[in-house]
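Handing you a structure now.
With one protein chain removed, the remaining protein chains of the complex are shown where they sit.
To keep things simple, chains are lettered A, B and C as they appear, and every chain counts its residues starting from 1.
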Amino acid sequence: MNAKSSNPDLLADQLAAEVAAVLRKREPTSEAWGIKLLEARLGYARIQMHVRGDMLNGHATLHGGIIFAFADSAFAYACNSANAIAVAAQASIIFLTPAREGETLIAEARELGSAGRSGSYAVHVSTADGRAVADFQGLSRVVGGPIVT
Amino acid sequence: MNAKSSNPDLLADQLAAEVAAVLRKREPTSEAWGIKLLEARLGYARIQMHVRGDMLNGHATLHGGIIFAFADSAFAYACNSANAIAVAAQASIIFLTPAREGETLIAEARELGSAGRSGSYAVHVSTADGRAVADFQGLSRVVGGPIVT
Amino acid sequence: MNAKSSNPDLLADQLAAEVAAVLRKREPTSEAWGIKLLEARLGYARIQMHVRGDMLNGHATLHGGIIFAFADSAFAYACNSANAIAVAAQASIIFLTPAREGETLIAEARELGSAGRSGSYAVHVSTADGRAVADFQGLSRVVGGPIVT
Partner (left out) sequence: MNAKSSNPDLLADQLAAEVAAVLRKREPTSEAWGIKLLEARLGYARIQMHVRGDMLNGHATLHGGIIFAFADSAFAYACNSANAIAVAAQASIIFLTPAREGETLIAEARELGSAGRSGSYAVHVSTADGRAVADFQGLSRVVGGPIVT
């Protein structure tokens, strides 16, 4: 008997980290946006991104679409973390402060609740020094089998 | 110097509780729905409601509008808790499981972030025995002066 | 061959009106809020409600929960209109102007799109004289069989 099998929570978290790493590798968008996976556990993910000049909108602040995409990426790692393919059915985002070129953003996703194939998740987006940028809420639906076999 | 003035956090929480009590008394809806205020602190509120037969929809489960109204009430106590009149600019809700006649629901609201006059809040609605019913996210805007003078 | 069977659209609209009438009768909330069904067609519903004193919040304007519940009722008539039981999986609402005691509100729901068991709907809430009060967007999911047999 090894250390792994003796702790089901730890096993679940290790699997979640593997799933996130696989998804991360498959997504050209994560590479393009420079998304760095900081932590992935069962029902949880934390990621990082630097705001670049090519991510700005017509008002010279970070494009709301990129803020959403960044939050959505954290959501995806969290809602796929049980190794069952899940997709977003819906998401809602509140924009609190604009983000500017050169800033580092953190998105932290966690599961709020679940029922059957559905799950609700919150993602908080902030700057590295703690300023609130956006709050995201997403509804996921499990639609398929394992990501890591 | 009394105990009150020596602890600013405690003072803020006492004011939040007073504000919630005033709002609660002013709202005929809270009375009609039998909403009970369990706890109110700065940026936080927890309330309770029993599902009655006159709250059901055409499918014999709790009307989604009442679930929302219940979550929205918790949101209102939390976003007015600093004693500045705040209103909802937007809200989003995910329905996870239906609630049935006779069940007791708990809504727990907490502030996620704020910037200027805007604030983002999450409200989790569950049954008293912990089943997730709905997750609500709201955007508040401060529009006026004090509630308690 | 009668007039009915010669026009499938008309038949669908007649069925939608029957479904709405059945749901309306089953809902004690609609009775309590005085909701009047003005029109129901396939993928569409329009309803009316008068703002009463017992519907106000602590700021003496119509409770956001009641505005949502009103919009949600129109959504329910529209998303059940094909005579297959559908429930709300998620909904989002933007509050534009407060509504006051004595005003008459109209909620108009229409289907935006659908895929499989899912449907997206918009509900516009306005006063009888055309002031925009709120915009609601909902995601429905078909979960069961016929409402009218």
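In this text, a residue touches a chain if its C-beta (ideal position, glycine included) is under 8 Å from a C-beta of that chain, and two chains touch if they have at least 3 such contacts.
Predicted, not measured: the structure shown is a model, and the values here were computed from it.
Among B:A89, B:V133 or B:I147, only B:A89 touches the chain left out of the display. Of the options A:Y44, A:F95 or A:Y121, the residue whose C-beta touches the omitted chain is A:F95. Along chain A, the points of touch with the absent chain fall at residues 22-24, 26-29, 32, 53-61, 63-66, 68-73, 76, 80, 85, 87-95, 98, 147. Against the chain not displayed here, chain B makes contact via residues 89-90, 92, 118, 139.
The chain not shown here touches chain C at positions 90, 92, 94, 96-97, 112-115, 118, 120, 122, 124, 126, 132, 135, 137, 139.
In this text, only the chains that are shown with their structure count from here on.
Across the assembly, the chain pair joined by the most C-beta contact pairs is B-C.
Where chain A touches chain C, over half of the residue numbers in use are shared by the two copies, so each contributes mostly the same positions. Per-chain CA centroids place chain A at a distance of 28 Å from chain B.
Centroids built from CA atoms put chain C at 25 Å from chain B. Each chain gets a centre from the mean of its Cα atoms; for chain A and chain C, those two points are 34 Å apart. Each of the following residues of chain B touches two or more other chains: 90, 92, 94.
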